[in-house]
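These notes concern the structure reproduced below.
Omission of a single protein chain aside, the complex is shown with its protein chains in their original locations.
Letters are used for the chains, namely A and B, taken in the order the chains are written, and counting of residues starts over at 1 for each.
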Amino acid sequence: MLEQFTFVGFLFLVALFLGLFMFGVPWLLRLRPRKSSSYKSDPYECGLRPHGEAWVQFKAQYYIFALVFLVFDVEAVFLFPWALAYHHLAFYAVLEGVIFILLLTAALIYVWRKGALEWM
Amino acid sequence: MTQLVLFVIFGAITLAAAIAVVTARNLFHAVLWLLLAFFGVAGLYVLLEAPFFAAAQLFIYMGAIGVLIIYALMLTRGVMRQQVPLVNDQWALVAVLAVALLAVLSWLFLQHTWPTVDQAVGPDSLRTLGEALVDPGRYGFPFEVASVLLVMALIGAVTIVRER
Partner (left out) sequence: MMVQLEWYLILAAALFCVGLYGVLVRRNAVAILMGIELMLNAVNINLLAFWRFTEPAAATGQAFAAFVYAVAAAEVAVGLALIVAIYRNRQTVDMDQINLLKW
């Protein structure tokens, strides 16, 4: 079992190395502007200067979309084993999974009809 | 041996990140530590030979729940700047209580002889799970109730959070 994850571990090490590499090279070579100024450390080097703070009040709409995403994410946990067993299931067992999906679809349609998915 | 080393690594990552979550001053850093703790738990699931749950841990906890907590933090960002005490005044008592609970639980776990079996996980353990989930004699009813619970959570949360 663990042997199958050798590749995952290897990729994890590669990812870790890449991240450290990108931070490490500028740090090692001391890559920084000789004369630092607030213009040079702007997030965008050209165009308008940013104003205000990054911590603005976000709209609750973002939260609602994340919520819908979370619910259908959890649905996947139940439906993946069900789909794996599909060929070994009786008809009513397949129907149970369909009811599961339909209930969640009904919730999505309800939320949609109520206008919660409109961008205000 | 490899198992042992990986268990120690992932266990240490999980516990260290969890302690950082409850002690971090900056709440946004606390969320990032929380994601690292979730990652450590996913590694433990791999060691427990439940790769599906390791994947689910990554895409539910680190993906969806992490994003949701970050959004909630941004929606309530007014509190990020206030210099209020981080913890309430019962923290010392609670710390003693938590350590005591851990000691008692560990003592209990080591006292008991668990009926463990030395048996490998079959290749179709996930298929067995799928069959059990829709079997009306086993988890068929909880399966549908889980769906209803998710429906109610979705509708309830959207109703609560909407701006009118």
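Assume a residue touches a chain if its C-beta (ideal position, glycine included) is under 8 Å from a C-beta of that chain, and two chains touch if they have at least 3 such contacts.
Everything numeric here is computed off the predicted structure, so don't read it as measured data.
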item	value
Interface with the unshown chain - residue positions in chain B	1, 3-4, 7, 11, 14-15, 18-19, 21-22, 27, 30-31, 34, 37-38, 41, 44-45, 47-50, 53, 56, 60-61, 64-65, 68-69, 71-73, 75-76, 78-79, 84-88, 90-91, 94-95, 97-99, 101-102, 105-106, 109-110, 114-117, 119-122, 125-126, 128-129, 131-133, 138-139, 142, 146, 149-150, 152-154, 156-158, 160-161, 163
Touch list for chain A against the chain that is not drawn	60, 63, 67, 70-71, 73-74, 77-78, 81
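Methods note: only the chains that are shown with their structure count from here on.
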item	value
Computed distance of Cα centres, chain B from chain A, in Å	17
Chain A-facing residues of chain B, complex	2-3, 6, 46-47, 49, 51-52, 56, 59-60, 63-65, 67-68, 71-72, 74-75, 77, 80-81, 121, 126-131, 133-136, 140, 143-144, 146-148, 150-151, 153-155, 157-158, 161-163
Residue ranges of chain A in contact with chain B within the complex	1-2, 4-5, 8, 55-60, 62-64, 66-71, 73-78, 80-86, 88-89, 92-94, 96-97, 99-100, 103-104, 106-108, 110-111, 114, 116, 120
